[in-house]
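Note that this complex is displayed minus one protein chain, with the remaining chains in position.
Up next is chain A:
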Amino acid sequence: MAVAQVKRIAISDSPIPWLAPLVALLVVFTIYPLFYNIWLSFHEYFPRKRAIQFVGMQNWQQLWEDTRFWSSLGVTFVYFAVALVFEIVLGMAIALLLDAELPGFGGLRAILSLTLVIPPAIAGMMFLLMEDAQFGVLTYILNSLGLLDKTTPILATSSTALAGVLVAEIWQWTPFMVLIFMAGLRSLPAEPYEAAMIDGASAFQMFRRLTLPMMSKVIAVAVLLRGIDLFRVFDYVFVMTSGGPGTATYTLSLYAWQQTFSFIKWGYGATLSLVSLAIIMVLANIFIRVFKVRW
């Protein structure tokens, strides 16, 4: 009787007034830009005529022939994959290391969370200074260890520039993984481990057979959220290398932004950002399906 009454009241409540402000704002923020970009991708701005004109499929055709687009796509995927692998592996290793009640470990977790609140643009600056060829402290350390030739400027050499940017990225976001994985590790039940100990399982076996499967949901959420951000990376490359030297660190986001604002190719810039959006949407949705991530 009481349950039925509650249900009736709940159903008579309309969600519309509660959701209307959110929907209105999200439409402005997502639906409108989406359609505007689609419209713009079939047009181009002509600075001399000071007018936007319809150009048909020209921007989309240009994509296929544009080697800089393909190279930026390649750079983005390499950046995405390398950063993700490093952040997951390092994150898990450090989480396992710190998952213990040892002197000062509570404080260490708090210190790790500091990197997450630094603006990525400023983190980029920090590493720009530390990787400077003349007086950078990271350059100095790598030289002393014999890992780097003094005459090689990290961020101005094609073969090392992307690695130089990735160092900043991995430094800032590995703690993101550590904190999430540690929370996951702490929520694991103790019984399976006790049983495994009795059966004489090794630490590695327990990690593979117990920890990894039980942590799969936690890992999937962390990878999804980090992966989305990695694919649209902009700040680090913008402040550290501006895409250079050559096209060694041009990511898709940076290339789209530059086409729009530096080269005034509004239509082509919109086309590029649509490509970026499409790839993220497809990859993220496949990932959500395969790993059954739910909110």
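The working rule: a residue touches a chain if its C-beta (ideal position, glycine included) is under 8 Å from a C-beta of that chain, and two chains touch if they have at least 3 such contacts; residues count from 1.
We adopt the following convention: contacts and distances are computed from a predicted model.
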{"item": "Listed names \"Potassium-transporting ATPase potassium-binding subunit\", \"Maltose/maltodextrin transport system permease protein MalG\", \"NADH-quinone oxidoreductase subunit C\" or \"RNA polymerase sigma factor\", matching UniProt entry of the absent chain", "value": "\"Maltose/maltodextrin transport system permease protein MalG\""}
{"item": "Selected residue (touches chain absent from view) among A:L148, A:A248 or A:A270", "value": "A:A270"}
{"item": "Selected residue (touches chain absent from view) among A:A51, A:A183 or A:L212", "value": "A:A183"}
{"item": "Residue among A:V78, A:V137 or A:L212 that touches the chain left out of view", "value": "A:V137"}
{"item": "Contacts of chain A with the absent chain, listed as residue ranges", "value": "2, 5-6, 9-11, 13, 15, 18-19, 21-22, 25-26, 28-30, 32-34, 36-37, 40, 94, 97-98, 100, 102-105, 108-123, 125-127, 129-130, 134-137, 140, 171, 174-176, 179-180, 182-184, 186, 193, 197, 218, 221-222, 225, 228, 231-232, 234-235, 238-239, 253, 256-257, 260-261, 266, 269-270, 273-274, 276-277, 280-281, 284-285, 293, 295"}
